[in-house]
Each structure stands twice: as C-alpha cells, then as structure tokens.
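Okay, so here's the structure we're looking at.
Omission of a single protein chain aside, the complex is shown with its protein chains in their original locations.
Presenting chain A:
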C-alpha cells in the first residue's frame, strides 16, 4: 500500500507555477495571518499591563515607544491592514464576483498599494496627533 501512495503523481507545487500577483498576495495573506496570530501577544502584553497598574503600563509603553517597538508596531499596522484588505477580496470571491483574470490581477496589485498607503496614512496621523 505504501508503494502505491509513493508512486502517485504529485500535484504541481510552487516552483512549477509562474509567479503572479494574485499568488503573491495569497502567500502574503497567509504570512500576515500567521504574524498577526503571534502579534496578539503584544496586544495581550499591553492590555495586561494597563490592567496591572501605572508602573507596568509605563514599562510596556516605553517599549512600544522605542525604535524597535515602533518598528514592530509599524509592521503590525501593515500586516493588519493588508490582511483586512485581502480578507475583503476573499469575501468578494466568496460571493462569486471578481474572478476575471485581468481584474483579479489588478486588484492584487491594488491591495498591496492600498495597504502600504493606508499604513503610511495611519502613521502620519499618529505622528501629527502627537
């Protein structure tokens, strides 16, 4: 039985396909999803610190305000925006729209641009507000 399964032809994998925007965005969607999964530790740290008292809160706030902290939060902002935009694209497909080749390719490129622009916009606002 093991032999039979071993000799079965495999479906083509990543290295077989031409690299296209929709494929890239699909991969990035999964990667940002995984990053956001572990990023919840940061949200938990922030909330627990806020619930614990002023001293703990200030420590966590200091970290998020540092260069490394800001860099992580910047990445987090992009990941969350990209994953949300990608998710909206998926909801559109779930409803049966937007499968045309040219359109989905354009949308894949647009979602990358939109996620970057929105991230910069959010951070511009943060820096202006402060």
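Some points to look at:
As a convention for this text, a contact is a pair of C-beta atoms (placed from the backbone, for glycine too) under 8 Å apart; a residue touches a chain by one contact, two chains touch by 3 or more; residues count from 1.
Basically, contacts and distances are computed from a predicted model.
Per its UniProt entry, the chain excluded from the display bears the name "Succinate dehydrogenase hydrophobic membrane anchor subunit", taken from "ATP-binding cassette domain-containing protein", "PTS mannose transporter subunit IIAB", "Succinate dehydrogenase hydrophobic membrane anchor subunit" or "Response regulator receiver domain-containing protein".
In the complete assembly, the contact with the undisplayed chain comes from A:88, out of A:23, A:88 or A:120. Mapped onto chain A, the footprint of the missing chain covers residues 30, 33-34, 36-37, 40-41, 43-44, 47-48, 50-51, 54, 57-58, 61, 64-65, 77, 80, 84, 87-88, 90-91, 94, 122, 125-126, 129-130.
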